[in-house]
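The complex appears here minus one protein chain, its other protein chains still in place.
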Amino acid sequence: MSANSASISASSAGPKKSLKTFGDDIWKNKTAKINAELFTLTYGSIVSQLCTDFERDFKKVNSQLYAMGYNIGVRLIEDFLARTALPRCDSLAQTSEVISKCAFKIFLNVTPQVGNWSNNKDAFSLFLDENPLSDFVELPMDAAKELWYSNILCGVLRGALEMVQMDCDVWFVNDVLRGGQSTEMRVKLNRIMKDEIPAGED
Amino acid sequence: MAIYSFWIFDRHLGNCIFDREWTLKSNQSSGTTNSKLNEDTAKLLYGMVFSLRSISQKLSGEGSHNEIRTISTGKYRAHILCTASGLWFVLLSDLKQEDLSHVLRYLYSEIYVKTVVHNWFSPVDFAESDSEKRGQGFRKIRNRNFLASVERFLGPMVN
């Protein structure tokens, strides 16, 4: 009930500010918190175990992380919608705001900057100023060229967006762990998928 | 307060992944769960909601959200919750129930999400192949926790 009324206020007031307070509010009141170190260590042990299991074939590790993320994403979107009761977005610009101010806020308590829009507005970047997955992490020399440590995030976004009928490619362009200036994720919308239509209708 | 039946349709439009119908007011455990017999009813119910939903969306013009919430007929009222991920939750009740959206929201966020979505051994997509899409699906939610929670929550409202 409360989520419902909150979503109405979120869509009626100025979209930018209210989405932020909306996300903050859900993070504060409706989200169970866990210890940050436990979270970071859990993810870290998964990645390092994958590196061992795949005999340091980091391309495979990347795609495995992506696949794990995808499976999380298709579930997480239901959790997200249940918490926020947000309707589908009208534009990719709105989607980017929801991702940064609500989704990242609720699940990771960070708000990445949105920027670097492509000319025809079908792709944007998310700049993660801080990344709770990679606290304490230092990549070994052999991994620094190929491994996208937080690649699971790409999979999560891809899976979650697919469930709201947006076919997107998501990948990392840059990561501070690899010596980059910033941690940048790129989201590119390929197409908006049509809802399935029952036989006979069109 | 009287509730007659509860239905969940998945994103492959028309696939009914859960149905529960109560027949006797006096006996909460009466009726059917995930019954084959309800297949046709599910299709008709789905068709009604689908048509009215698309009409109402067309009437409200392009680009604005206008989700259908209730449909009233002479004998019953259908309460509908459509999520952005394409799930439909439909609850049929008597005409005294003006608005059961909070009940539907609870069923979604507290029961469906917690017992089905958060359960890694339950599928998220009940159509396992393309041939099971477009209303051809037959898989149902059989998760015991889910069934028990739905009974616990809706049972007292049947009467």
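We just call them A and B in the order they show up, numbering each chain from 1.
The rule is short, and it goes like this: a contact is a pair of C-beta atoms (placed from the backbone, for glycine too) under 8 Å apart; a residue touches a chain by one contact, two chains touch by 3 or more.
By our rule, contacts and distances are computed from a predicted model.
Visitor: Which listed name, "BLOC-1-related complex subunit 7", "KLTH0E04972p", "CMGC/CDK/CDK7 protein kinase" or "Nucleolar protein 6", is the one UniProt assigns to the chain that has been left out?
Guide: Protein name of the absent chain (UniProt record): "KLTH0E04972p".
Visitor: Going by the stated contact criterion, tell me the shown chains that border the hidden chain.
Guide: A
Visitor: If I consider the whole complex, including the chain that's not displayed, which of A:45, A:91 or A:116 touches that chain?
Guide: A:45
Visitor: Of the residues listed, A:57, A:122 or A:135, which one is in contact with the missing chain?
Guide: The missing chain is touched by A:135.
Visitor: Which residues does chain A use to touch the chain missing from this display?
Guide: Residue positions of chain A that touch the missing chain: 37, 40-41, 43-45, 47-48, 51, 135-140, 143.
Here is the rule we go by: only the chains that are shown with their structure count from here on.
Visitor: Distance-wise, how many Å sit between the C-alpha centres of chain A and chain B, to the nearest whole number?
Guide: One centre to the other, that is 29 Å.
Visitor: If you look only at chain A, which of its residues touch chain B in the complex?
Guide: By the definition above, chain A touches chain B via 1, 3-4, 74-75, 77-79, 81-83, 85-88, 90, 163-165, 195-199, 201.
Visitor: Using the touch rule from the top, collect the residues of chain B that touch chain A in their complex.
Guide: Going through chain B, the ones touching chain A are 11-14, 46-47, 50, 63, 65, 67, 83-87, 101-102, 105, 108-109, 112-113, 117-118, 124-125, 133-135.
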